[in-house]
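Questions regarding the structure given below will be posed in turn.
Excluded from the complex is one protein chain; the other protein chains are retained at their positions.
Chain nomenclature is as follows: A, B, C, D, E, F and G, assigned in order of appearance, with residue numbering initiated at 1 for each chain independently.
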Amino acid sequence: MSKPVFHRPKYLKDAPFHYCPGCGHSIIHRLIAEVIEELGIGEITIGVPPAGCAVLAYDYFDVDMGEAAHGRGCAVATGIKRILPDRIVFSYQGDGDIAAIGTAETIHAANRGENITVIFVNNSCYGMTGGQMAPTTVLGQKTTTTPGGRTAPLHGTPIDLSQMIALARGSVYIERTSVHSVRHILKTKKALMKAFTAQMNGRGFSLVEILSPCPTNWKLTPVEACDHIEKEITKTFPLKVIKDEIDADRQGPP
Amino acid sequence: MSKPVFHRPKYLKDAPFHYCPGCGHSIIHRLIAEVIEELGIGEITIGVPPAGCAVLAYDYFDVDMGEAAHGRGCAVATGIKRILPDRIVFSYQGDGDIAAIGTAETIHAANRGENITVIFVNNSCYGMTGGQMAPTTVLGQKTTTTPGGRTAPLHGTPIDLSQMIALARGSVYIERTSVHSVRHILKTKKALMKAFTAQMNGRGFSLVEILSPCPTNWKLTPVEACDHIEKEITKTFPLKVIKDEIDADRQGPP
Amino acid sequence: MARSRNSTSTRRGHILIERDTCKACGLCISVCPQQVIGFSDTLNEKGYYPAEFLDQVDADTLNHCTGCAFCAIICPDVAIEVYRD
Amino acid sequence: MARSRNSTSTRRGHILIERDTCKACGLCISVCPQQVIGFSDTLNEKGYYPAEFLDQVDADTLNHCTGCAFCAIICPDVAIEVYRD
Amino acid sequence: MTDKVLMRGTHVIAESAIRSGCRFYAGYPITPQNELPEYMAEAMMAIDNATFIQAESEIAAVNMVLGASMAGARAMTSSSSPGISLKQEGISFLAAQELPAVIVNCMRGGPGLGNIAPSQGDYFQATRGGGHGDYRSIVLAPATGQELADFTARAFDLADRYRSPVVLLIDGMMGQMMEPVVPPEFMDEADIPYRNWILDGARGRPSRIIKSLILDPAKEEEHNWKLYRKYENITKELQITEAYQIDDARLVVMAYGTAARIAKGAIKRVREIGLKVGLLRPLTLWPFPARAVEDASRFVKEFLVFEMNTGQMVEDVRLALKHRSEVHFYGRPGGVVSTPDEIAKVITSLYYRLHLEEEQ
Amino acid sequence: MTDKVLMRGTHVIAESAIRSGCRFYAGYPITPQNELPEYMAEAMMAIDNATFIQAESEIAAVNMVLGASMAGARAMTSSSSPGISLKQEGISFLAAQELPAVIVNCMRGGPGLGNIAPSQGDYFQATRGGGHGDYRSIVLAPATGQELADFTARAFDLADRYRSPVVLLIDGMMGQMMEPVVPPEFMDEADIPYRNWILDGARGRPSRIIKSLILDPAKEEEHNWKLYRKYENITKELQITEAYQIDDARLVVMAYGTAARIAKGAIKRVREIGLKVGLLRPLTLWPFPARAVEDASRFVKEFLVFEMNTGQMVEDVRLALKHRSEVHFYGRPGGVVSTPDEIAKVITSLYYRLHLEEEQ
Amino acid sequence: MKKTIFAGFGGQGVLMMGYVFAVAAMRDGLEVTYLPSYGAEMRGGTANCTVVVSDEEIFSPVASSPDYAVIMNKPSLLRYENLMKQGGVMFLNSSVIDRTPVRDDLHNVPIPANDIARKLGLDRVTNMIMLGAFVAKTRLTSLESIMNGLQESVKGKSETVMKLNRKALDRGADYVLKGTPP
Partner (left out) sequence: MKKTIFAGFGGQGVLMMGYVFAVAAMRDGLEVTYLPSYGAEMRGGTANCTVVVSDEEIFSPVASSPDYAVIMNKPSLLRYENLMKQGGVMFLNSSVIDRTPVRDDLHNVPIPANDIARKLGLDRVTNMIMLGAFVAKTRLTSLESIMNGLQESVKGKSETVMKLNRKALDRGADYVLKGTPP
């Protein structure tokens, strides 16, 4: 008798994704839904989708979802969480959303130690608007606003927001993972588990940065895009636990 | 015959400061004016004052000055500098201005490596608006919006923006100094010299964070305020060169 | 369970691919350690040539599905269900 | 140069304080190694009791100004000029 | 009488908000409204489940309020002119997502950094929507301490009733001035009407979405007309004015807020010398009380609009009057506060000019 | 003919800006105007001393433009509705500091996140000042590819002439559509008028200050009236309209931008069946061409305003008409683009209703 | 005034078809507007553009009741059939469209474009085959103008590629004019 070992998670609505073939957003959505299911928090979770390719995230997650303006996910999540401290609140943000226009909101939510979880999908470009340079675009990468490839003198260098957020004393858990291979997908899920659990335990601000393929704007096939993450993007954005103070005593001054 | 060993610097207009007795802004103004004079850049310098107690800085500096909206000093300075790359452009910003509302503009100007100099006056409160908590307010400090003293769980912890900016790859020189004693004032001047010189040599983004007494809002005498910096504030904001890559080779990827 | 004639090992699992959900990204194919997934040669409803499980009960594949679920884990469109036999 | 009668060392410098610019913050007083600055006991134009140089040519101070300029360096209101004699 | 307290305008708003069930405040310092967040900082600390956040910016503040509102709280933010400009995107989102919220604008002189003196330069921004798209905010213009109290309470009710942002449009003087005030009753939180749309976790119900992205133009149009019908409804239901001595008036002054107080003083003076002048004061700026203006125009042929700006509400007066009466304008922008005497002079000279023949 | 090129609207603006001496562009991606920064990214790279910056936000972009303008550059930014809301504080500063700048708003359906379809929901914001304080921006509303070219060039001239922000108000369709265009001539940079107010270092002259903080209300008032007089001047000098078949018209349609194109198509159709209908199209939205409207009202008693929103410009038409003619409104908000046929039907039914007796 | 909608799948060269036609018409001295579909939200969806050519001012560039449609795949047929003007003509890529239109007031011109293209050895010229057929039948411009338009739009393309394109245009034209089998 066959035993199902992989099924569609409960908190993903039965709707086909609008994402491009091979898009990392889809994988990340599924992982979040799995984590919500496994932690049993589907009925107390409120999500905040971004303006970005994942703008329609509320069409997929079967939990309460409230839309934020571009970049303001952390501010909106802060408002929700403060009113409903016993609910689980996450914001889902692209790299443009979080590391450009939302820089201040994100850093300060982390600094306040808001007890929320942020999923930061780094696909090193503005996917939704057609592939412009993001603050995270790696050097040399061609985008529609860096037609000759990003160069440091002309466009600045890729920003490592997660490291900055790690300096914010209210952040407790920050990890950078990727979804370009099975192994990394599993690691990402673990990181998400850890982040949501930290929130459930009232530890403070957690963030998982996830490197995510955007085959369309990278002009690569999905398989090539995954390869590109492995070989190129991780050079600029190495995968690692950036901060883990989940178990630290955080009562006194830092 | 008496030899003058200390005179009013050339690029300070002959106007009395409107600052409170013992305010650090005044000292910092003078130091900047001295540096401008000593570097001989008074006729090619353009300054950008903040919204903050130093909003009237243009009444004191005898160089071209263009006002920015609260927090946007680095964006305005970027615009000026890109048009006039051979001029010297500095922005002068309070801790609220730069580390709260201006977080994104500052980090991204640093990240782009804008060849400008930022003077970041950290008096651990919003001086101009009457002494509210700033992102830099130290734990325990009483302000009008932390009447019981700042506590981490309620108000978050003091933010160390300079450290974050040091992570931005386009920044070349970042130092935190203070003006609470003669020795530190002299060190601050050296730091300012270094920052402006870096700009003159086209090295990129430089920033000097200066701890500055605000006797009025700290409700201390000027002398006590200086003492308070020495004994308390420097615990949270230790004085040091945070980053010095002025002489680093910055052509290739970081 | 019937096994294909000339395979050396046995099939320990199998997968179901929702043909019309698949967007032919090829990631499942790239990660299947047994190389028992390929592209179909007919279009699906969306207009893609979807992935197709090759190790059907009566198929003639060299390797066999182990039910490792790698394919499902990486499938962006949650088009694959995996079963251990 | 005339020196005060019972001082042990000589005055090597002196300062001028712009009385009406001073805001009586007291910082110069706190940093003067020779303790030759004090507060005036009459109000200035602004309404402060400004700082005042005690080591005048004919004053009777224990220590003497060295012209070190500490006072001027810390004076927020640029109210002090320093001279080496 | 004895339960009156002498309170600063900003404090009146803060205290009244709390009594009206406001449990979330986020703001950013800006003169002349700093005492509002300061009061909240202290007061909210004493209340269970109440939140005060000094946000990192006005933008963060308005978006926190948006989040709190989604989660079912009565929520408020406040600022002054430049800070309110920064909130425009957020206000457009509040309107689009039909989220209740109260926004206080304690106007100062502008544009740009301007100054911190009382002004009415943001009338257009408040009433026409400084943000993008077809939307409106309800705009209330109290003019006394007691009205600040009452209208703050009312603002929360209106926000809930219409699921709409409500702007309390005051100026630096209203914010700083103290007057005797009876604060509103403490509201029983149970009396806040049940909201069947909030996001609090999909327990025992289908999951909910609050959003404003509507990609299909036909559906977005539908949403726009839905909002429009709501706005029409509000326009019908919520036009508030105060009329002062207009029954026999041959000239009606129109002014709101601080300007209206001054105008009233001026009218009192000119009445003393026999001039038949009245005041029609809008307390709702949007919806603009066009009905009352139209009614007045039946018997008054001359209107004088007095604003602390270069002429903004005067457009609404013109629109309401449909050219049935003459409209004159007197304005003092930039934070200048006229005196009743000054306005009395303006009124008198206008009055005599208009009615010369008859007065002789 | 042969020098015509088929160009996308956003590209036309970008290319025309460069030819008009624009040497600084800062912007942030937002649909439907992304091709404008993309074009700039490529084109500016090829020009000496030209800067393209993809800013970290719309706010940063407008403030960079403000800096570049202070430093003497012809500078531009562009965005679409929500992004333009975020720029309101900056625009108020530009106006207050009297700095020239060109701001393109490629409007989309809203409020809130809305959609990316063509819309005209930001008319109030553009013409009334979505920012704080008493200020105005010049607002231009081209409707064809060629006008995009011509008005972009003109926008820079006007910005310089009046030291004022100029808004090019278009919509997603105008931005995306390609039409044959003759781009403006390359401007000789020497022809840009000398500016004696810029900040470029006080060499051989007294140092300069550009600011908008004016703490003294009396002086701020003076500044406000100074701006006001400038606005009055602009209102006198800069009212641009296109009139189409209005000479014998008994009904005049008023519409701008894309709506005006559609209205024109509709009028052509109804003219074929003998209806005397004309079009009066404002090309300047602020200053609103009140004179032309008033002139038309001498002989036309019925106006139909058609906008891609729930009714905004219609207020300006009413104000200009001073109730001399009847004003009707037809609107389609939310990104719906009407067809000429649809508008022809609206016109026809209105026309017959109004002129029934005479037509019989 | 004639409105044509070109519609198909993302990678089928639909926008190029419309653009080349628009340039050609412009060079013929006609008024012309070209309006592409836009918006990143339509990930992996259809692409379409509307070209209006006219000898007088064009008011609406929008595809309300187009006179012609060049339809490259089935979803596009479903989407645009209903919009067509009465009596309009639809050019259908019959290689991939297995369904016939339901409206009986339209003229349908089926072209097995993919098959013809494959014969030419290059799938990528499918769009040029359709365009050739379209131009030959509608005579809104000439194949020469199209070639000029092509030259103008894809500067720097090799001689060989241009020749192949010309061939494709001709094949498309021949197919509809002479019924030359693929």
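Just so it is clear, a contact is a pair of C-beta atoms (placed from the backbone, for glycine too) under 8 Å apart; a residue touches a chain by one contact, two chains touch by 3 or more.
In this text the structure is predicted, and so the values were computed from the model without any measurement.
S.K.: Decide which residue listed in E:His223, E:Arg261, E:Arg318 or E:Arg332 touches the omitted chain of the complex.
M.R.: Counting the whole complex, the residue in contact with the absent chain is E:Arg261.
S.K.: Can you say which of B:Cys53, B:Ile119, B:Met133 or B:Val208 touches the chain missing from this structure?
M.R.: Of all options in B:Cys53, B:Ile119, B:Met133 or B:Val208, contact with the hidden chain holds for B:Cys53.
S.K.: Residue-wise, where is subunit E in contact with the chain that is not depicted?
M.R.: Residues 1-2, 4, 6, 31-32, 116, 172-173, 176-180, 261-262, 264-266, 268, 337, 339-341 of subunit E touch the chain that is not shown.
One rule holds for everything that comes next: only the chains that are shown with their structure count from here on.
S.K.: Can you name the chains that touch subunit B as well as subunit E?
M.R.: Common neighbours, subunit B/subunit E: A, F.
S.K.: List the interface residue numbers of subunit E and of subunit F, divide the shared ones by all numbers used, and answer same when the ratio is over half, different when under half.
M.R.: same
S.K.: Based on CA centres, what chain would you say lies at the far end from subunit E?
M.R.: Chain centre farthest from subunit E's centre: C.
S.K.: Report the inter-chain centroid distance for subunit D and subunit G in whole angstrom, where each centroid is the mean of the CA atoms.
M.R.: Computed value for the inter-centroid distance: 90 Å.
S.K.: Using CA atom averages as chain centres, what separation in Å is found between subunit A and subunit F?
M.R.: It comes to 38 Å between the two C-alpha centres.
S.K.: Whole-Å distance, subunit A centre to subunit D centre, using C-alpha means?
M.R.: 62
S.K.: Going through subunit E residue by residue, note those that touch at least 2 other chains and give them in order.
M.R.: Residues 56-57, 59, 82, 89, 93, 97, 112-113, 211-213, 215 of subunit E touch two or more partner chains.
S.K.: Note the residues in subunit D that touch 2 or more other chains, in rising order.
M.R.: none
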